[in-house]
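Supplied in structure tokens, the structure appears directly below.
Omission of a single protein chain aside, the complex is shown with its protein chains in their original locations.
When the chains are written out, they are named A and B in that same order, and each has its own residue count from 1.
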Amino acid sequence: MIISGSRLSKSFGHSIVLKEVNIECKAAEICGLLGVNGAGKTTLFKILLGLLTPDSGEIHCSSKGVKALGGIIEKPALYEYLSARENLKVFARIQGASSDKKDLDQYLENVGLETERKDAVRNYSTGMKQRLGIAIAMLNNPEVLILDEPFSGLDPMGIVQLRDLILDLAKNKGLAIIISSHIVEEIRLVSDRVYVINNGQIVKSGVTAEIIGQATLQHYLCAEHLKASTVLKEYQHTFLTETGALIEIGIEEMPRLMKRLAGEGIYLTSCTPRIDMYQLFRTAQ
Amino acid sequence: MKMSRNLLLLLLGTLSALAQEVDADLLKVKAKMDSVQSFEAGIIMDVDISFINMPTKEATISYQRGESVKFNSDDFILIPKRGFDFSLEEFFRHPFITVDRGIEMYQGKSYKYINIIPNSKKADYAIASLLIDTLNYRIVRSEIITKKEGAFTVNMKYDSDSAALPASMTVEFEVEEVKIPLNFMGRDTDIDRKQIRTEGKKTGQIYLQFQNYRVNNL
Partner (left out) sequence: MIKALLWAEAYKLMKQSRTWYAIAAVFVLELIVLISAYYQGAAVIDILLNNLKESFYFEGDLLNGNLLIYLILNSLWFNFPLILMLVISGMITDEYKDGTLQTVMLQPVQKKWFILSKYIVATVFTVLMVLVLALSAFLFSYLIFGKSDLIVFIGKLNFFNAVEAETRLILAFLNGCISMIFFSLASLTFGVIFRDTLKTWIVSVLFLIVSNLLLKFDFKWELINKLFYAKLNDTWQYFFQYEIPWNIILRNNLLLVGYIVGFSAIGVVIFNKKDIG
């Protein structure tokens, strides 16, 4: 493991924000941290990044580089009055990284930002700021990247581009990435493993598909003549539209149902898993 | 018509007053001073007033008979209003009488002591006392009580017996202490306040040394 935190706890006054949290991530792996707002995701990340001191617990990082971890907390905080390159230059110089124009341009290109823009970053979109934030986090080539809610505030195109960037950094550049979100779908699409945090405790952890699959207790199916299906009657279901029904069925049984529906000559036009949030954030039995 | 008659009377009165009551030695002093048509000199000036700190100043003085003395300096200088009446014009402008007070010792030498009392209300002084060096016909000390500008005492020292113009001069005067609201400028300390609170008249002196005289005699 490149980074691991064990039995991390933190309180602010009388309020306990983290309770004995364990988390780890290895090279080329993307770990998701899933939790509702206020679950303790940001506090955990701040502790991992050294911004907060935990009341108890330990962090171990095996990276030996100048900068072990790079990260963004909540939103990329930049010097709004400086341009993208000037921001990079300031952050590069204070940590002894190369601030040559060529190297800085390379960082900008790596995150898909224009190298020619000279205006202040206050004019940038949230997505562009996120990318610049990642470029800054990537200075001095850390082996671990910690991204707190990187998708919030992005438009759909921005989300896709950022997701591709994160996947590229992990899969092609071998970074260990821990990423938090309250949007299950985003975590599902990028992470290999997931930690579910609720009320400051890790309530579940494991392979993302499995953890989310366990919480998927319903599917919304759409097909022509779905109402005519006899197979469907074996499952508890509710028609929400003429051709769409919400079926009480887990992810394991879904392929079989699809096959049986096809046998009846009913071909699905869409199949959307419905994740039961209460199930997902409930402590594993 | 009436005006010219008045002027005539005034002139006659003045002449008769001068002829009858002006000290002869004073007239000789004036005659000696009148022989100086003009002069220029450099002066070094030191001010001794309790509430003033001022460095030694340099200036030039230029005098033209019948005109008031002119000073010129690159620096700021304080020029006493009295003490530079070399040809005694101020006294002779209006009628006056002189009173001989006899001989008085001053700095180890004896001098003739006279009072000048103006006869005209127009004169801006109340009384003047002069010590006259009757050997060299020059004034060594004068004390003028003005009506509006306080009292001035001028002491003059000469380089040689023949000199008509002084080599150094001390002008003593009365001046009122500066009264300024607290902390008007600068630091406000205890010592300063005590000084500001002291009121009343103070005596000050200005020392002048003349050098490099360029004199035009008649």
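To be clear about the criterion, a residue touches a chain if its C-beta (ideal position, glycine included) is under 8 Å from a C-beta of that chain, and two chains touch if they have at least 3 such contacts.
All values reported here derive from a predicted model rather than from experimental measurement.
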| item | value |
| --- | --- |
| Omitted chain - touching chains that are shown | A, B |
| Contact with the hidden chain (one of A:Lys75, A:Arg117, A:Arg163 or A:His182) | A:Lys75 |
| Touching residue (missing chain; options A:Cys61, A:Ala137, A:Ile211 or A:Leu280) | A:Ala137 |
| Candidate in contact with the missing chain, chosen from B:Leu27, B:Ile44 or B:Ile77 | B:Ile77 |
| Among A:Arg7, A:His60 or A:Arg93, the residue in touch with the chain that has been omitted | A:Arg93 |
| Positions on chain A where the hidden chain makes contact | 42-43, 46, 49-53, 66-67, 69-82, 86, 90-91, 93-96, 133, 136-137, 139-140 |
| Contact set of chain B toward the excluded chain (per top definition) | 50-55, 59, 71-81, 148-150, 152, 173-180, 183-192, 195-196, 204 |
